[in-house]
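Here the complex is missing a single protein chain, while all its other protein chains stay put.
For chain A:
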Amino acid sequence: MSREEYQVPTGSGSATGGGGGGGSFNAPAARDYAGESGGTMYYMCGDCAVRVPLEKGAAIRCQKCGARVLYKERTKRMVQFEAR
């Protein structure tokens, strides 16, 4: 499974099968980033590392230092790896 295909688990799946009687658990859910979504995207300033909010169509520029190099933030999704 590629990481693009990955479906974020809901975290509320119930245990099925298994005669162990013990508690089962699912893969951990992704963090809750609700409230950060919407029209505003955040970027990282390449010069001063400040978090820059950018509206659609706004000038690509750091509001603090004026640098024009902004980086995309890391994905908010949980990413799964094999420890191998």
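Note that in this section a contact is a pair of C-beta atoms (placed from the backbone, for glycine too) under 8 Å apart; a residue touches a chain by one contact, two chains touch by 3 or more; residues count from 1.
Methods note: contacts and distances are computed from a predicted model.
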| remark: UniProt lists the protein of the undisplayed chain, choosing from "DNA-directed RNA polymerases I and III subunit RPAC1", "Origin recognition complex subunit 4", "Vacuolar protein sorting-associated protein 9A-like isoform X1" or "Trm112p-domain-containing protein", as "DNA-directed RNA polymerases I and III subunit RPAC1"
| remark: Listed in rising order, the chain A residues that touch the chain left out are 1, 9, 13, 15-18, 20, 22-28, 30-31, 49, 74, 78-84
